[in-house]
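With one protein chain withheld, the remaining protein chains of the complex are depicted in position.
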Amino acid sequence: MLFDRTLMDLDLDPADRAFRDEVRAFFTENTPDAFKARVRAGMRLEPHEFVAWQKLLHARGWGAPSWPKEYGGTGWTPTQLYIFESEASLADAPVQYHQGLELIGPIIFTFGNAEQKARYLPRILSSDDWWCQGYSEPNAGSDLASLSTRAVRDGDCYVVDGQKMWTSYAQVANRMFCLVRTDPEGRKQAGISLLLLDIDMPGVSIRPIITMDEIHHTNEVFLDNVRVPAANLIGEEGQGWGYGKVLLDRERGVTAATTMRLRQQLRGARAAAAQARTSQGALLDDPVTADRLAQLEIEVIALEGMVMRTMAEAASGKDSGPRASMIKVRWSELLQEVTEFWVETMGYDAAAFGPIGNGAPTEPWPMMGMLYSRVTSIYGGANEIQRNIIARRALGL
Amino acid sequence: MLFDRTLMDLDLDPADRAFRDEVRAFFTENTPDAFKARVRAGMRLEPHEFVAWQKLLHARGWGAPSWPKEYGGTGWTPTQLYIFESEASLADAPVQYHQGLELIGPIIFTFGNAEQKARYLPRILSSDDWWCQGYSEPNAGSDLASLSTRAVRDGDCYVVDGQKMWTSYAQVANRMFCLVRTDPEGRKQAGISLLLLDIDMPGVSIRPIITMDEIHHTNEVFLDNVRVPAANLIGEEGQGWGYGKVLLDRERGVTAATTMRLRQQLRGARAAAAQARTSQGALLDDPVTADRLAQLEIEVIALEGMVMRTMAEAASGKDSGPRASMIKVRWSELLQEVTEFWVETMGYDAAAFGPIGNGAPTEPWPMMGMLYSRVTSIYGGANEIQRNIIARRALGL
Amino acid sequence: MNFELTDEQRLLQDSVQRFARDHYDFSAWRARTGRGVGFDRGLWKQMADLGWLSLTAPEEDGGLGGSPVDTMVIMEGVGRALMLEPFVASTVFAPTLLPRLAGSERTELIAAAMAGTAVVTLADAEPDGRFDLAAVSTRAERTAAGFRLTGEKSHALDGAEADWFVVPARTSGEGAEEAGITLFLVARDAPGLAVHAIRAMDHRRNASLSLDGVEVSAGAVIGEVGQGFGLARHAVDLAIVARLAEAVGAMEAAYEQTLQHLKTRKQFGQAIGSFQALQHRAVDMAIACEEARSMTYLATIAVSSSDPARRQTIAAAKARVGQTSLYVARQAVQLHGGMGFSDELAIGHYLKRLVMIDLAFGNAAEHRRQFAAARAA
Partner (left out) sequence: MNFELTDEQRLLQDSVQRFARDHYDFSAWRARTGRGVGFDRGLWKQMADLGWLSLTAPEEDGGLGGSPVDTMVIMEGVGRALMLEPFVASTVFAPTLLPRLAGSERTELIAAAMAGTAVVTLADAEPDGRFDLAAVSTRAERTAAGFRLTGEKSHALDGAEADWFVVPARTSGEGAEEAGITLFLVARDAPGLAVHAIRAMDHRRNASLSLDGVEVSAGAVIGEVGQGFGLARHAVDLAIVARLAEAVGAMEAAYEQTLQHLKTRKQFGQAIGSFQALQHRAVDMAIACEEARSMTYLATIAVSSSDPARRQTIAAAKARVGQTSLYVARQAVQLHGGMGFSDELAIGHYLKRLVMIDLAFGNAAEHRRQFAAARAA
């Protein structure tokens, strides 16, 4: 059945088929059971689990599926990437943590100098560095160009002052890439630079932000007179806005891979519906429930089709235009609907979030996944911003 | 069952209950069978049928349910109005044609002079006059203030030149109320006046516009050097925008009554689903079909609740704020969904629209009703404009 | 056609609002939930002293004999302030069910419920029955002294705080038959009763129950033996209607805070409420609030009527308030951006409360099903 195999069977060539078998075997053998329930609900791993997973993939030579071979990547074709992500999804394997691998890594190998490449890239692959992202600020969320964190050149250092917001995993990171204003004059987008910081530099302090799912994913980061060596500047001073935009586009691209994971959430929801009892039998045998699940499955197939076309176009060197933004919009909407459906199927079991008192939740993954899904239409440019971007860039409105 | 009685049973007092019985008897006895299938699908009557229906109501003393007694209206309470509309709906009785009765009539009795009242109001009640509305223009649809039809004072006449668009039933009307620009200077909204024309005045010509439902509802009206007596000006010159806004608000209010008719379309859809066969039995017995119909019925109940609150507030002299616009938005959306559902239930019967050749359709009411419903979210201020109005006037955005 | 509150109800509304302002602002709420405190007995005593818990108790038992509209007034305030106390237990279940208690503790217990010293709730569901109130497989065997109860209950609203549980059990019949269900009052400390208390995402503290040969006296029967279904149905319908008012209070608060946010939050150099797409979203939220309030009024009027369409109206209202309130709460989070997703604003907590209100006694999908079934009947 469609959801238990990959769509790619439609026209895989023998080499790709062999690759698929290899990947499938790897995921089947190596995905820890402890990850599965959590991953299936659309939740992220614990940080130490992310590190362990990355080290496992790196050991297999698959630490950077989307990077060129030159920097330690796999150099895979889009078809291979699609197979890799499909099979990961099928095995309830987690995604890799993306802020080093998919965001700053490619910026470093594209715009960084030789020293920066040598210093940082291997430690991303090996997961010895954990990078966090210093983009948003309290008054610069979707309107990133309004950022006000300042970096003033002083000898061979920049002195950085300001506040970053929504810095995911700053509490476990040892590195941070940061958009700062190096020139306070001129247009909002001008005068922004991209700096690399070490989290243990004096003047960096972190305040946790607890989110609706009762998890500590994210933080405020205060930068108070932080002296950053000028050698940590990426590319040219004042060109950070351009690098930042490349990076935001890449962040949306990451969603294409994540989209393949919607099947995980669908499987979870289907299993929950099969397990749920009503006075008439299994909830999944209720035609209305089955119909609603079918609608979600159908929408996921359509979105996967968009991902396949995007990957195929990438393979033939064509620009897919706004489709990455479209996929981000639809993926987040569907993740929300599927996890909502899943929680609904649970009936009164969904009332069990945590123990009495102020203890931590007892791993109520579907409910946490449903709550977490709300942020996927906000982060990386809210869906309203994505629609603005599509209207302007692609539709010419 | 809820949909076969009126909600008002919940708390009707004995006088209202007696009134309901009287109205119910009237509609049961007087609604022509020929109207019913058409009315149920949400379509309008033929013009001669509208006239006959109005004369019937007028003879019963119910020609103007919403007017004060002073001008020949019923002087009913909002509860009585609600009962009247509910019972009309239950009997598949048609609505009254509203452009004279609900739009220009109230403007005349509010802003007109004694002579205008005496001349026009009785002929609206008796349906001896048919009024059409000269508001929209090719370049002034939702943006009505951009209208460019000009009226220049010349002795005891205005000379009118311009073009009106979407003039419903101009082809059968003998009168037309018309927004014209009497002062070309100043702000767009200023310098607009409200004039009453006779359709047979020299210089008035009409071009039919056939709409998607293949019906001739509407027209372009060309005004070429039309000499209109200055006595036909309503209120003061240059104040037409204010009158026009009152009138547009009233037009939205008309929708509250029309909302009661959604039960007709629901009954039609339900009957069609009960009649439609599948290889498993009646379509209505399919749980998914029944569930979708239930959703529509529930949304209609919610909307009727909004109408009831609006009427109750009107009775106690409170302003219901933006609820009239909200009801217009939701009514049109629901009319569309219900008629779409109805057509869907028909299966291949919905393919029969008309005879081969260029003959008229063979009264395929549900399909025509579904197509006609598309304009209900456009006319009287498109739903996008309604949302703008609500945001500005009620939400303060 | 009258949707106006009486003068007394307006005073009650003021009293609830004042109480919320003085004792229940969001920072106080957050401090309490952060400390893991659910039910605050001190506040609860004050609420009892204000007469809120006596409002709907029968006059012959010292209550005020109030109507579902009175409960609605309180519950809107409860929703608005995200209050954590067991109002539905005390203003719906206790006054509806205790007066039918066979035994002599009735007067004493009603007095305790009104004083806030005893919380009584209903265990409305079983693990294999989902939301079906008639799906009772808990068995009540007759004993010399009364009955012995054995079975599982998957939900009792505010059960973690309850001193007493009303437990439907089968004295005859099987499956989901309505006949043969009897309601029993069971003390929390009854031997054989295990109360599995759990915190829900909205910080309310519910429970599931295991009954392993719990002995009760004949006086523990509520209503007639074998005739408990109708009573439970009526109690749950009243509870549903009360929860709808709570939902309306919560969703309107979330909507109002969002409207305020749209007017004050600036991006790209202007208030975000000046962007048309967000304006239209706010309008759709406003329409959803109007629909939910209208539906809640209809259901609140219907629940104490003899209208044969009563259950249809309640099911329709539960379904539509569930849908509209979740729409509003989700959009409220979305329009607040990252902050809407944080635990530090009330917005996310409104969403969580509304998810739980939609769930309890059957969600929107379940009530659409019930509506369709009642239509067809």
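Chains here go by letter, A, B and C, matching the order in which they are written, and residues are numbered from 1 within each.
One rule holds in what follows: a residue touches a chain if its C-beta (ideal position, glycine included) is under 8 Å from a C-beta of that chain, and two chains touch if they have at least 3 such contacts.
Just so we're clear, the structure is a prediction, and the values are computed from it rather than from any experiment.
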Sole contact to the chain not displayed, among B:20, B:328 or B:387: B:387
Full-complex contact with the absent chain, from B:51, B:172 or B:209: B:209
Contacting the left-out chain in the complete assembly, out of B:172, B:230, B:246 or B:350: B:350
Missing-chain contacts mapped onto subunit B: 136, 139, 141-143, 146, 165-166, 209-212, 214, 276-279, 283, 288-289, 292, 336, 343-344, 347-359, 364, 367, 370-371, 374-375, 377-379, 382-384, 387
Where the unshown chain meets subunit A, residue by residue: 1-3, 5, 7-11, 78-79, 82, 287, 290-291, 293-295, 297-299, 301-303, 305-306, 308-309, 311-313, 315-316, 322-323, 326, 329-330, 384, 387-388, 390-391, 394-397
Sites on subunit C contacted by the missing partner chain, in the whole complex: 275-277, 279-280
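Simple rule for what comes next: only the chains that are shown with their structure count from here on.
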Longest centre-to-centre distance from subunit B, chain (CA-based): A
Distance between chain centroids, defined by C-alpha means - subunit B, subunit C (Å): 42
Overlap residues in subunit C, where contacts from two or more other chains coincide: 369
Multi-chain contact sites of subunit B, meaning residues that touch two or more partners: 291
